[in-house]
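Missing here is one protein chain; the remaining ones are kept as they sit in the complex.
By written order: A, B and C. Residues from 1 in each chain.
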Amino acid sequence: MISLLWLIPVLPLTGFLLLAFFGGRLSRWQIASVGCGSVGTAAVTTAIVAADFFRTFPDQESYHQTLWNWIDTSGMTVGISWYLDALSLLMVAVITGVGFLIHVYSAEYMAHDDGYARFFAYMNLFVSAMLTLVLADNLLLLYLGWEGVGLCSYLLIGFWYREPEYGTAAQKAFIVTRIGDTAFAIGLFILFTQFASLSIQQVQSRAVEAWPVGSNLAMIVAVLFLIGAVGKSAQLPLQVWLPDAMAGPTPVSALIHAATMVTAGVYLIARMHHLFALAPMVQEVIAVLGLVTLLLAASSAVVQTDIKRVLAYSTMSQIGYMFLALGVGAWSAALFHFLTHSCFKALLFLAAGSVIHSLHHEQDIFKMGGLRRHLPWTFWTFLIGAAAMSGVPLITSGFYSKDWILWSVWSSPISHRWIWFGALFGAMLTGLYSFRLIFRVFFGEVRTQPAGEPGLAMRGPLVVLAFLALTVGFLEMPHTLGNVTVFSDYLSHALPTTELLPGIDESSEAREQLAVTVAALLGIGLAALLFLPGSLFTSRWADQSTDHPSMTLLQGGWGFDRLYDRLFVRPWFTLTRYPHDMLDRGYEWLAVCGKSCHGWMSYTQTGHVRWYAATIAVGTLMLLGLFAM
Amino acid sequence: MLSTPALVLAIMLFALGLIGLLSRRNILYMLLSLEIMLNAAALAFIAGGARWGQVDGEIMFLFILTLAAAEVSVALGIVLQLSHRFRTLDADAFCELRG
Amino acid sequence: MEILFYIAAAVSFLATVRVITHVHPVHALLYLVVALIALALIFYLLGAQFAAALEIIIYGGAIMVLFIFVVMLLGPLAVEQERTWMTPHAWVGPSILALVLLGEVGYLIAAGDHTGSVIAETRQKGISIALYGPYIIGVELASMLLLPGLIGAYHLGRRLSREGRGC
Partner (left out) sequence: MGLWLLILIPILAAPFAWMGQQWSHHAPRWIAIGALAVDCLLALLLGSRDHAVQASGHGAWLVESHIGWIPRWGISLHLGLDGLSFILIILTAFIGVVAILASWTEIQSRIGLFHCHVLLALGGVIGVFLAIDLFLFFFFWELMLVPMYLLIVIWGHAQRRHASFKFFLFTQAGSLVLLVAIVALALLHQQATGHPSFDYADLMELTLGSEMARWLMLAFLIGFLVKLPAPPFHTWLPDTYTEAPTGATIILAGILAKTGAYGLLRFTIPLFPEAMSDFTPIVMGLGVVGILYAAVLACAQTDIKRLVAYSSISHMGFILLGAFAGTELALQGVVMQMVAHGLSTGGLFLLAGALEERYQTREMGQMGGLWSVTPRLATMALFFACASLGLPGMANFVGEFLVLFGSYATQPIMIILVSFGMVMAAIYSLGMMQRTFFGRQQDTRSVPDLSNVAFGTVLLIAVLQIWLGLYPKAVLSTTQPVMEQLVRAAGALPTLSHAPTESLWSSHIVALQGDTP
């Protein structure tokens, strides 16, 4: 049954093709069933494949399937072939599972939109491309999925194409990520030139053989791959596209810009961990980038007014945690945070979508409030999501994953203490901005009257995700709390286990966990203090003055947009202002010269026959004279 | 024995024809001058033929004659057209082909 | 013989000068005819009797007649000159020159030198053989030249008459 693997990406693709060609002729109900059904069957297939995979699991760590040879010429052999191991199975499970829930949710959320079929077509295409990305056996096929998800992201951000700003946001997302993709592609060129192969496993085993740790080429390739990952995962310095990407419909933000696509960078680095292990300096860079991004994004999230932008910045910040974990070599911790994050962030986005839906597409949190009683389902699920994101201890999944990351940072031999403190501060900020949202949106007086609780198709996924956001964390619990290691045992077959500093013991782990708990609770408490209506400082902070320079700086994501505008965008527009070809000017000049010469010569053409006769005579005489000489 | 003076005469006639061609503005005179020049050329051929006792000179004369006939028939047709159109025989008036 | 040549040369030269200097086309044409006849005489003296005959028949005859026709067709343009064309001094000059040539021809007949005709016969044969032998291409070309001449003249003349009617 494991040979059904190829069906997993093909099923959503079939859905896409059906919707693309016959979408116009299907009823809404049929569209939704095709759209959700294709992803749902993919999820079921995943379950079947996974069952088969686990049957033989520890003995046979990976499963390889080649459909056909994609490129097979002149020393290059690349197949359309799938590679299933613990890591990709995890990704596939998340993509199909969360993807299915979001599809179901969208069936109701998008119900009144003109482009219903188009929406599901794009979403199905996205799922297919994302599955290709994670299942790819070779880097070229991975690149196919990589670009494919980029395209779908572009299409879905610009889904409401009549708004020019949305189009700009979509283009921005595609172009910024394309810069990363290009670096990634150059990395592929180098790897292929060196190892005559693009198979992920082969390349890495050859790299380990050929390159010593810290060798130049390994560093260069790792940096190039990192740029690619940074672009996709919206990390510094290519993070600017993600907040604008919120222009797309909310389920898109949930699926693409929270749960799956933006974590592709994490997947890439984890997938290429042998390579990154050869470049320890690059790993440090990853850790620092992750830390800086998580702090910048978290601080920006605190002051955003648009509910989706808050979540966008929080996504950047959470992916920053994953990068941090990758940077310190805690591969499994990063993936664990990916798992919990995709549950609670998808939940948060969907719940936010539910809020937006019932408030008639109002996204400004200052125009919300008091929704607790009107939208109880939404409130409770949102609360669970926010709690998980802030890492409320013991009961939420976010706590276990974040704790694991911070513990790894604390105990890793390739980390520094200040990184840990930074991450801890980030955890505090996470609590602050998560609960700022809760208090702003669900407490206080009602500013916009909601239309009422959404229907079953939207509530169902919310509840399932809320359940997951609470329970997924129990897959991995630290020594101090039960010592469950299901997740790390499972992933240890695909990723190396985290190294610990010598001499670290359980008591220090308990102390560290206490610090994380305190930080998260401190953040929540601060949020309550500052934003809970009726509390001490709320009146002073309620009419947050947004024109203060530091506030604008924070709201604009630390001014990166403006910086890039000055550095790249404006020079580029200056460069492309004139549609004229300078080389063509040269030829035109030649033509003008020829024309004027011709004009000058044509004065000799008087039209007088006698003049012509005379010139003939003179010419003849001159020729005769020439012969005479 | 007579060929040398005949050649001299040919040159003189040719020069006269050229002078006529260049100096007269009346298109009819220009055609006459052309005929003179053609004749001068024919004379030169005949003289050459006589000098070497060969028939080629006369054959060339025949060709020149043919050429002249064809030329004159077309040229006079053109003269008629031009005079009809421009109401003048002034060759300088027919300068629509100038650059 | 030589003196005959020089006289004929002088006649043709003078007549040619008058052709290019005269103001009346008909006068000029008359002078040109004289010049052509003088040339024909010179051809004869150079031993090209056939050429001489053609010169008179085709050049002095056919081509010049064409010119005359055209001058007459151009009537309206030259109508005021019509009267002056027929004044005595218009034909006095050509007549004198023609008389000189007539005298020359008379002298030649009187001298009774008929050997030329025999030579002419053999030469004629040579010309014909050469013309339809090595020069056959030339003859073909000449015919190709004459055909467009014919068509061109016809076409140009026809256009004129049609436009004339149109006016």
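Rule of thumb we're sticking to: a contact is a pair of C-beta atoms (placed from the backbone, for glycine too) under 8 Å apart; a residue touches a chain by one contact, two chains touch by 3 or more.
From a predicted model like this one, the values you see are computed outputs, not experimental measurements.
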Next item on the list: Identify the visible chains that the left-out chain touches across the whole complex.
Entry: A
Note to self: Among A:4, A:93, A:111 or A:179, which one touches the chain that has been omitted from the display?
What the structure shows: A:179
Checklist line | Absent-chain contact - pick from A:190, A:395, A:514 or A:601 | finding: A:190
Check: Given the contact definition stated above, which residue among A:151, A:500, A:521 or A:614 touches the chain not shown here?
Finding: A:151
Check: So which bits of chain A touch the chain we can't see?
Finding: 20, 24, 68-76, 80, 114, 140, 143-144, 146-148, 151, 154-155, 158, 161-164, 167-168, 170-171, 174-175, 178-179, 181-183, 185-186, 188-190, 192-196, 206, 209-212, 572, 575-579, 581, 583-584, 586-587
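Please note the rule applied: only the chains that are shown with their structure count from here on.
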Margin query: Graph shape for the chains shown, where an edge means the two chains touch. Line, ring, star, complete, or other?
Written below: line
Note to self: Based only on mean CA positions, could you tell me how far chain A sits from chain B in angstrom?
What the structure shows: 92
Check: When the centre of a chain is set as the mean of its C-alpha atoms, what distance in Å lies between chain A and chain C?
Finding: 101
Next item on the list: Please list all residues of chain A that touch 2 or more other chains.
Entry: none
Margin query: Quick check on chain B: which residues sit in contact with 2+ other chains?
Written below: none
Checklist line | chain A contact footprint on chain B (complex, rising order) | finding: 18, 21-22, 25, 27, 30, 91-92, 94-99
Next item on the list: Would you pull the chain B residues touching chain C in the complex into a rising list?
Entry: 1-3, 5-6, 9, 12-13, 16-17, 19-20, 23-24, 26, 28-29, 31-33, 35-36, 39, 42-43, 46-47, 49-50, 55-59, 61-63, 65-74, 76-81, 83-84, 87-89
Next item on the list: Show which residues of chain A lie in contact with chain B when the two form their complex.
Entry: 599, 601-610, 613-614, 617
